Structure formats: structure tokens, C-alpha cells
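Note that one protein chain of the assembly has been removed; the remaining protein chains are unaltered in position.
Up next, subunit A:
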Amino acid sequence: RKVIMADDKDVLRDVWFGRIPACFTLSPEETTEREAEPYYLLLPRVSYLTLVTDKVKKHFLRVMKTEDVEEMWFEYEGTPLKWHYPIGVLFDLHASNTALPWNVTVHFKNFPERDLLHCSSNSVIEAHFMSCIKEADALKHKSQVINDMQKKDHKQLWMGLQNDKFDQFWAMNRKLMEYPTEEGGFRYIPFRIYQTTSDRPFIQKLFRPVSPEGHTLTLGDLLKELFPAAICAEDEPKRFQVMIHGIEPLLETPIQWLSEHLSHPDNFLHISIIPAPSD
């Protein structure tokens, strides 16, 4: 039993410390005084682009005139990257199965108002992050846990993420992951399903971890209900990859376990569904 316990905790660490190597290049549309070197950075999968790219900004500002600088935004192969999705989700959704590092283009002009939210300061990210956590807890515990926390506890969650402090974050987040034993799981699983092939930002519905008959529901059960196309018969060729944190969990994985261990710090299980590579 001890062994399993340790392993499960390791999953949390692996998830938290997941990094994506990225190469930031300044968009050729930007006017610079001299040539801008690309900037290489290890991005935390669970964080947000605008939260961890101060250095990128500083790096490129050095070669630019102040009057040419507006709000910084990122793009990958023509797709503006939504900062309010976790970095890992952006990568899995748009760039899995591509060569590393991840080539991200940096813009300081022509902010794509239709695609992206503005992010003027970190407090905007904090507000977004906290509202996600609150929404997740509304689903999990009718908001009881998050409402019982003090303001400083909320701050601890945010500071943990902002400063990449696993222990600090989890010391608080574990409370959000508790549930009454007799219920076998959360009230509803906070999850979002992303797909590249749709205009819909994501799919999100109420889904319980345990069936009315008392059966533990799995990732497969969730997909069957919300994205049946992702499940293929044995003889069919695989059409979609179901990615969470860059891995493809088996469909029989209990959804409750996934929610507890593979959720992002915002307490949502972000599932990316991408077309399977056709080798």
C-alpha cells in the first residue's frame, strides 16, 4: 500500500514539474533596431504563458523601440495562443507530435482581439486562475471547500503556482481534492475537453465519477458520453489521440483518479483531443 501511495504522489510531482522546451522568435512583422536572437525557455506545463514570459518580453524589448511595443502575444504556426489555457494544453492541442523545442512566435503588434483575451497584468491571470478553482470547487463540493478557505489560503494557491512551489500549492490544494469516503468521489468532475477541429472553445458538462448503480466511471465512460468519436472499435484505426499532460491514459482509468491526480492547478482536468498522426 505504501508503494502505491508514493507512486500516486509522484504523479502529482511529475505533473507539476512537467516542462516544455520552447524557442521564442520575434515575428518578422515586428520592427527592430537590430536582429532579435531567439530566446529559449523551459515552460512549466501547468502555468500560463503570460505568467512566465517576463524574460521573453525583456529580451525582445531590448531590440525594439518603445513606440513599437504594444501588448505582447504569442502565436504558433498561425494560431494565436490563448494565454488563459494552461501551457501544457496549448502544446498538446497544437504541437504534440512535433519536434521540440516548441517554436513560438512573439508579437508586439496587431493584437488579435477576436481570438485572445487581454492580459494587462498578473492580477488578470490570478483572477482567471482563482475563478477556475472556484468553478471547479463548485462542481466538486458545491463550493464548500473553497468558501471555507481564508483569503490567505487562496493567496497561497496562487503564490504556489506563480512561484512554482509545489509543496506550498499542494499543502492547500489537497483540501480541494478531498471528498467524503462514502460518496466515492467528487460531486461532479471538473473537466474540459478541447479539440482543434471545432470552433467551440471546449466541451464542459456535468459528469459524476460514480454511476447511479455505484460503478466507478472511467475516462472511457466520459468520452462515450461527450466525444464518442474518440473511442474506436478494436479493429478500426485510431482516429483521435486523447491527451492529458502529454500522455494518453488508458480509457479504463477511473475518472475520479484522473481528476485527483492529473488535474491542472486550476483543478480542472484538461483533456485535449487531437487527430491521430497518420504515419
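A few remarks follow.
Criterion: a residue touches a chain if its C-beta (ideal position, glycine included) is under 8 Å from a C-beta of that chain, and two chains touch if they have at least 3 such contacts; residues count from 1.
We take it that contacts and distances are computed from a predicted model.
Not every chain of the complex appears here, and the one that does not is recorded in UniProt as "Tectonin beta-propeller repeat-containing protein 1", selected from "Tectonin beta-propeller repeat-containing protein 1", "Trafficking protein particle complex subunit 3-like protein", "Aldehyde dehydrogenase" or "VPS33B late endosome and lysosome associated". Among A:V11, A:L226 or A:A276, only A:V11 touches the chain that is left out of the view. Check A:N103, A:S143, A:Q204 or A:T253 against the missing chain and you find that the one touching it is A:T253. Touch with the hidden chain on the side of subunit A covers residues 1-2, 4-5, 7-12, 14-15, 17-21, 40-44, 47, 52-55, 100-101, 121-122, 152-153, 155-156, 159, 162-164, 167-168, 170-172, 174-175, 177-179, 181-182, 245-250, 252-254, 257, 260-262.
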